[in-house]
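With one protein chain held back, the other chains of the complex are shown just where they sit.
Here the chain labels run A and B in written order, and each chain numbers its own residues starting at 1.
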Amino acid sequence: MVPLENYLVLSAIMFSLGVYGVLTRRNAVLILMSVELMLNAVSLNFVAFASYLDPSKIIGAVFAVFVITVAAAEVGLALAIIIRLYRNRSTANVDEVATLKW
Amino acid sequence: MGADQAWILVALPAAAFVVLALCGRWLPRQGDVLAVLAIGASLVLYFFVLHDFLHQRDGLVNSHEYWSIAMHHTWSNVGNFNLNFGTYVDPLSAVMVGVVTIAGTLITIFSIGYMKGEVRYWWFFAVLMGFIAAKLMLVLSDNLLLLYFAWEGVGVCSFLLIGFYWEKRSAAEAAKKAFITTRIGDVGLLIGIILLWKATGTFNIQDILTAATTGQIGHVYLFVSLMFIFLGAMGKSALFPFHVWLPDAMEGPTPVSALIHAATMVVAGVYLIARLLPAFEVVPASLLVVTIVGLVTAILTGFMALATTDIKKVLAYSTIGQLGFMYIALGCSHPDAAIMHLMTHAFFKSLLFLAAGSVIIGTHHNQDMKQLGGLWRKMPITAVTFLIGSLALAAVPPFSGFWSKDEIFHGTTAWNGGWVTFLLGFAAVLTALYTTRLFVRTFLGKPQDQAVYDNAHETGPVMVLPLIILALITCVAGFTVFNGVGRAMGFPGGFTEFVFLHEPERFVMNWSWAAASAVIAFGGVFLAGWIYWGNRITISTRLADWQPGVYNMLVNKFYFDDLYQAGIDRGLLGFSYVVSWFDRYVVNDTGVDGVADTTRYSGSILKYVQTGKVPAYALGIALGAVGLAIAGLVVRG
Partner (left out) sequence: MATEVLWWIFAIITVAATAGTVFSKSVIHSAIFLIGSLAGVGVMYVFLVVDFLALVQFLIYGGAVTVLILLALMVTRADPTGRPEDTDGPQKPFGVVVGGAIMAILIGVAVSTSWPNDVSDKAHGIPIDTISQKLFIDFGPPFVIASALLLVALIGAIILARHEEGE
């Protein structure tokens, strides 16, 4: 059987790549995709821990369901914001929108 | 209604105060009827309480057992700090409540006539009720903290009433003076209460007295805290050197003066000391201080009264003098004599003040005796009642003042050497002197100002009736000194024993003492009569011319006011200049502005961190997460 560490390492790689994407990408949609990667990594972590450590084997799945719910809401809202941004500024690149400063 | 419901006596005037203060303006007759009803109901209920109280005492086997009815309610418990409040009815507070309710009722009725047509008529009655309620709470409270609240309530109400005509600058100044002067004493009282609380852990008066008499408090500590409490009593009772506020307090309406002098304000100090007297007796030095302050006050104010021509101010000085007498009695461990004098004084002094108010109304607001004289033809009832009050004040037998003052004389023998007795006799002569002068120059002789005399008239029944009642009380109140009279009235064992059962010492009518004090009184009266009656006023004028320095000193009230003013000008204003400098440059420039400048400067630098770029913020978050993770690993090892 696959040991728990494998899942954890896989999830860590996914999460780190997500962080890299969030920090590097300019396009807001791509940043959103990276955030989705991070969320998935966390969900995977939850489920793996639950399968190996939780006696009921099920709490992780429940949490993953909630994470998916929140992620769906988040994607919907974020895309609405991005469309709004694009309509006002004709760009979806976040580093071109920098008026909220001193 | 039993004695354990004594709080109702307080609640009635307090409720009247609230109602009148909130909506008295719109009530019919501006609510004066409500005020009279409230205090009248308190008076009636007082007799029920008294009856129940005496009735409960009949059940006691030992007639000399001190008895009281206490009631406690928990106020708040914070940790091991337990605050209870309640009423405490014992003979002392029963007598005080009686004085306050009787005098308060008559004065309230009198006010209807005196204040007719004045501005803020409703407000006057509202504060009057608050005044009486605060005083009743003061004498009924079973702990020092509640007593202090009531004490401050009395102070506030007196401030409002003295400054009732606040449009007049002198009235506003007088109110301020009264409030600030008594406040100095109040701070002392608060310190004393806190000191006693620290030593005993309770505010309950009886517990504190028990602790003091059983020696649980060190003598020096007890002396210091009692002196602080006495400071509060001195401020409230206008004793030397706090006497300056009382004559100025005459700026208030005359019924207020009567109330302040007779029942509610100045005697609060006497009550407080009488209440705590067992503790004072533990430290004889504190009794000596009380006696000396009383003596100095009595003699000084006697001189001042001789040089004053305002009727009400003469009465004010006489009040301070009589308070001095009471404190002398307290200092001699004769609270019974002090309370006796307090009671008789309450009646004859409110009589005198109301009669003076009647004179003022009858002569259309003229209260300078230089312009009065011969008024007895115009105002016979006022003159007769004023005469009765004056004779009582001068301690002429058989009026009430004679009996109570005689008891004080007798009490002074507690101090060896007779010096107290001698000085007290001197003060008594002064009292008789200025009292007679006051009466003679106001009512007898020739009119000094014909226009004032021609327009003078007797006042209406609502004002004359309280005068007559008070005059009757003044005539007979003194006889309670005889234990048989007290017993007949239902007070077990006579009046003294009723007030202080735990020291079953009855009034002793020593006839030689009585004769001596009668001689003193008559001497003073005849001397004054000789000087001031029959156009021999020139004698006093010549005296003034002979020693202008002394006369000026008396007219200027021994320069105390100037001394205090100079103290305020130099000391207080100088100190406040330093404080304001500190506030302006240290607190404001360095502290307040400094904080603002620092914030603004650091903000002007740090604002460049805000790039407005989302990736930079994300980087910040990520770096923070990494930092936290590393820190967690390091801490965990």
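Please note the rule applied: a contact is a pair of C-beta atoms (placed from the backbone, for glycine too) under 8 Å apart; a residue touches a chain by one contact, two chains touch by 3 or more.
Bear in mind that the values here come from a model prediction, so they are computed numbers and not experimental data.
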item	value
Residue among B:22, B:285 or B:623 touching the omitted chain	B:623
Where the unshown chain meets subunit A, residue by residue	1-30, 32-34, 36-37, 40-41, 43-44, 47-48, 51-53, 56-62, 64-66, 68-77, 79-84, 86-87, 92, 95
Residues of subunit B in contact with the chain not shown	615-616, 619, 622-623, 625-626, 629-630, 633
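The rule we apply is simple: only the chains that are shown with their structure count from here on.
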item	value
Separation of mean Cα positions, subunit B and subunit A [Å, integer]	79
Residue numbers on subunit B that touch subunit A, as the complex places them	607-608, 610-615, 618-619, 622
Subunit B-touching residues of subunit A, taken from the complex the two chains share	19, 22-24, 26, 31, 94-95, 97-102
